[in-house]
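Let me give you the structure first, and then I'll get to my questions.
The complex appears here without one of its protein chains, the remainder shown in place.
Take a look at chain A:
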Amino acid sequence: KGLTPPVMAAPLEHENQVFLDLFHQDGLVICARGLGIDRILLRFLRLYCEPASLVLVLNTSPAEEEYFIDQLRSDGVVHLPRRVTNEITSNCRYEVYTQGGVLFATSRILVVDFLTDRIPSNLITGILVYKAHRIIESCQEAFILRLFRQKNKNGFIKAFTDNAIAFHTGFCHVERVMRNLFVRKLYLWPRFHIAVNSFLEKHKPEVVEIHVSMTPAMLTIQTSILDILNVCLRELKRYNPALEVEDLSLENAIGKPFDKTIRHYLDPLWHQLGAKTKSLVQDLKILRTLLQYLTQYDCVTFLNLVESLKATEKAFGQNSGWLFLDSSTSMFVNARARVYRISDDKISKKSKVSEKMDIKERKELKRELVLESNPKWEALREVLKEIESENKNSEDLGGPGQVLICASDDRTCAQLREYIIAGAEALLMRLYNKTFGKDERAGEEWIKDRKAVKSKGNARSDKGPQAKKAKVEASSKQNKIMKKQDLTLTQMMGKTEEENIEEEMEGYKELSSSEEISIEETKPEDFHLNLASDAYYGIFKTPLTIIHPLQGCSDPYALTRVLHEVEPRYVVLYDAELTFVRQLEIYKASKPGKPLRVYFLIYGGSTEEQRYLTVLRKEKEAFEKLIREKASMVIPEEREGRDETNLDLVRDSTSATVSTDTRKAGGQEQKSVQQTIIVDMREFRSELPSLIHRRGIDIEPVTLEVGDYILTPDICIERKSISDLIGSLNNGRLYSQCISMSRYYKRPILLIEFDPSKSFSLTSRGSLHQEISSNDITSKLTLLTLHFPRLRILWCPSPHATAELFEELKQNRSQPDAAIAMAITADSEIVPESDKYNPGSKDFLLKIPGVNAKNCHVLMNHIKSISELVTLSQDKLSEILGNAVNAKQLYDFIHKSYAEAISQGKTKR
């Protein structure tokens, strides 16, 4: 292959400055999206890839780690970074740490290793935090940094992020992040930074912006949807006056993060909301999908979505009324008009009899296909033509240039490929046949007709065929298809972006292959080609023309890799995406002298354009806010925690240890004991251990068989989040956990922990049934407490509250012993008052048919051992159990032979 391996381009001017600034003083770098935060991190990684230093990298995903390691390998780095995951056993980890170099470590493992001093903290050179904006939500990394600073005062902490918008919300967000990171410096690198701007200005790629205008039908549809959106937003505000008006503007509502914003506001009071509000939120989501489909895909796909919406509404009768608005009628009419029209004579007939006509008859009306082509497709064709003609006489540029076409998702890419190869008619026809019944005849005739039109030299599609009549499938079949569409619709709602369709394709070798691309089918298998990414669609071999999705690849760096491998001279942006546009700028700047032309296809005056501009504006605003905050920020000298004065590092040990003394008479010396809580290893995914540690209580991470937290020798706690609670009540896990807790601890406790960002409530309003239902979580909880009288329940609204409660529960009680807690297994000695019977035998007996919780103790009182059970007659058994049915079950079970059982089982089957 003529592709050069990816070579790290020469560092750019502003990158040098970022690197040097951060190298000399620790800090947080916030850089504009797409401006190459990964390249900066990579430079630090390269610097520390040597055995003499030990550098930990936090918050990287496996795909990113792989990308970094690949890049470093191709740079010829010898001591490559390694990953510390649970594949490396705890015994070997110390060795791995002492070997030095750069380590990508799973946060949970690092927490445990810091707590148990398995990691030589004094040897750590420093920590690099990637995606640093997440430090507040993801508690483990902050915990690691705190543990690190407590034990190591000299190492560096350097943090990176390219998500400026994340700092836009909340009060003093950036300051809290910096506090958690223990850094004093904030480095801001927006795109409008003078150094960045002037540098990139020097290496500007040639940009051709093509504003495509939408067809009249599309425009009308867009206006209708926006109208409906507006109405829904107004309704939402009317029902929830507390919502902040600023965030609920129409401009925000069309953007992707809108769902998140609205959930952020509504989640805490979700249980109090009426059905109306909930369905409005859902509607807003649907409307946004509609807007996106309008510009993203073809007319058939859009109509399909619209029709299925209508069908869902009919089937379930639930919508908040927008389907009955005038605007929505106009939307339906125009969506249909883009695909077909009902021929004139029929229309007049229809109007005559329309009132009497039932649905079935209407279905049989003859349709005349229009199949409006996408304006962007035409534009793309023009662009490709231009490139082709330029490539023909490109000797002075060194042969024809490669072409890279980028579209937002995989589905678009597949469509574009089919369009370029087979043409608009074939694509739309195939889609039409697929979605609206197998109407072969209409299709064929339409094609024939189109050919005739074409041969006459008339390529315009809107002329359409002359009154070709086609029968549409009977209504029953139609309905079936509709149902199927409903299913796909709901799936699409959630995962349009992630829809990842891997096409095993060596298609670009066959120039005009007309193979069918199945769009709906997903093939998860990866097919490795010579290119680094496997999500692209090749079209032509010479010059290499490739379509690649902007989002939804399994490897986040797929596009970057392809860009560097293909080295295109022409890039066509079918969809605009900020990150990639910036990436192209950087790419151009890093390869000075190489020509690059970017075609920018965008629908003028569309929501698509608006969305792009909004993203740009938001980031700009976020940076402006950050600059203001930075100017007024007061950073304490001791922030970095390199001496003993940083209060964040001080563990609140006074209250934990001294409190026992306060009641003692003055002068009486009491030995203060360090408080300890034993925590199960698996619990380190939650925030709680970090909060407990912060309260000055020591944490001993061990693997516990019974319970999650051991507070005192008597108190054992099983922590359940709400979803865990429901799950474990249903699958029987909580029952067995309660059994073992009650067996080995005097005070077994179930802790129900709520998510602080969600509502503090177990059941939502109006969800109570008229009658007691055994499926309700409250019913199961009731039953659980009835069967475990000693089980206490704690209800905690947040992990913070839990930590506080733990501390108070420990007061004046003795410390737990990790060795004892760890050794508690099924064989251990049981708590005396829990049971005077042998638990093993009891479990065993309870599993035998005919024995239940009520008669079990009676039975155990009557027999000395289980072997005695065998000798008892059926009569004697029924006398003991007081129930002939149970006795017979028990007797039959004991005295059934294996052969009998097998034969019985067979006859049953």
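Everything below uses one rule, namely that a contact is a pair of C-beta atoms (placed from the backbone, for glycine too) under 8 Å apart; a residue touches a chain by one contact, two chains touch by 3 or more; residues count from 1.
To be clear about the criterion, contacts and distances are computed from a predicted model.
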Listed names "AP-3 complex subunit beta", "Multifunctional methyltransferase subunit TRM112-like protein", "AP complex subunit sigma" or "ERCC excision repair 1, endonuclease non-catalytic subunit", with the criterion being the UniProt name of the chain not displayed: "ERCC excision repair 1, endonuclease non-catalytic subunit"
Which residue of A:163, A:252, A:785 or A:883 touches the chain not shown here: A:785
Selected from A:208, A:250, A:772 or A:819 as touching the chain missing from the view: A:772
Candidate in contact with the missing chain, chosen from A:681, A:762 or A:818: A:762
Full-complex contact with the absent chain, from A:201, A:326 or A:843: A:843
For chain A, the residues touching the chain missing from this view: 271, 729, 731-736, 747, 749, 760-763, 765, 768, 771-772, 774, 778-787, 789-795, 797, 801, 804-805, 808-809, 826-827, 837-838, 840-841, 843-844, 847-849, 852-854, 860-861, 863-867, 869-870, 893-898, 901, 904-905, 908
